[in-house]
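Reviewing the structure listed below.
Complex shown without one protein chain; remaining protein chains in place.
And now, subunit A:
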Amino acid sequence: MRMLINSPQTVVADALRGMAAAHPELDVDVERRVVVRRDARSGGRVGVVSGGGSGHEPLHAGFVGYGMLSAACPGEVFTSPVPDQMVRAAAAVDSGQGVLFVVKNYTGDVLNFEMAAELAEEDGLRIERVLVDDDVAVTDSLFTAGRRGTGATLFVEKIAGAAAEEGAPLERVAALARRVDACSRSFGVALSACTTPAKGSPTFDLPDGELELGIGIHGEPGRERRPMMSAREIAEVAVGAVLEELAQIGPADGPVLALVNGMGATPLLELYGFHAEVARVLAERGVPVARALVGNYVTSLDMAGCSVTLCRADEELLRLWDAPVRTAALRWGL
């Protein structure tokens, strides 16, 4: 293992210290692990709070700022944060308008946010929760914990944050967030396992010349292993799987928001090349791409690979997507 760290025990705190140094516009509580937008309470806005395990950077702390998240709670690597962090974050951003918790559908995140919502409500806060579950690789959800929350988290956080910035009330921000989740689907591919600092060796064994289809974002293997494919072939599989499910929830030829997301160790050269294939497949199927985003946004440490997320976007969602945003990792329109 060669990692640019001091120790596995301090890796999350060290990253937060660096974030604080690089982004004075953020209020970073390193010890309690809460990252808050400094002006979170000044606008009388709904608070939008998210969080999850560390190792998915820039998700979520990188999306704290104008037009997106009010606060984020980073947990240990690949481990959901604890309720204390979420309650603290909610209290720090609540200006009386209530708080939306954006929760990825992983058992740990769901349970901890559930407990946090109860505690915050006991403190008199109004809390709504949206569960992000966009991953099409998880089938027969009756026999699993349900579809995982992956790339669509970025869409949900951006659009809910834009609505909150405009002054929309809590119920409406929550409804929009749920609509984005309902209209979004993802599919991920791993070309390598990742190495967590605590373990120090790859989380699973993936021989040269093979890949994992249908992965989540925690270094776990996917649904299926296959011989290595070209970017073109991977795009066919991934986009095909996403469109098949999207067809059940909207017009087959409606415009989409497209996210080609790197898992952490795949260079932009490859991601853009992959996006070219994604765009080609979508064009062949008659699906217009209204907006596209390519880069490392919802990562899995040093895993190589990528995911494709598509969101069926109507005019309103597109307007909120285009609204100005200024965060460490995502910024436009300002």
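Rule of thumb we're sticking to: contacts are C-beta pairs under 8 Å (C-beta built on N, C-alpha and C of every residue); 3 or more make two chains touch, one makes a residue touch a chain; residues count from 1.
Following the convention adopted for this analysis, contacts and distances are computed from a predicted model.
Between the listed names "Simple sugar transport system permease protein", "Dihydroxyacetone kinase subunit L", "CRISPR-associated endonuclease Cas1" or "NADH-quinone oxidoreductase subunit M", the UniProt record for the complex's undisplayed chain reads "Dihydroxyacetone kinase subunit L".
Within the set A:Met3, A:Val30, A:Ala91 or A:Met115, the residue that contacts the chain not displayed is A:Met115. Check A:Val82, A:Ala279 or A:Leu318 against the missing chain and you find that the one touching it is A:Val82.
Check A:His23, A:Lys158, A:Arg185 or A:His218 against the missing chain and you find that the one touching it is A:His218. Those residues of subunit A that touch the chain absent from the view are 53, 75-84, 106-108, 111-112, 114-115, 137-139, 143-145, 148, 196, 198-199, 203-204, 216, 218-221, 223.
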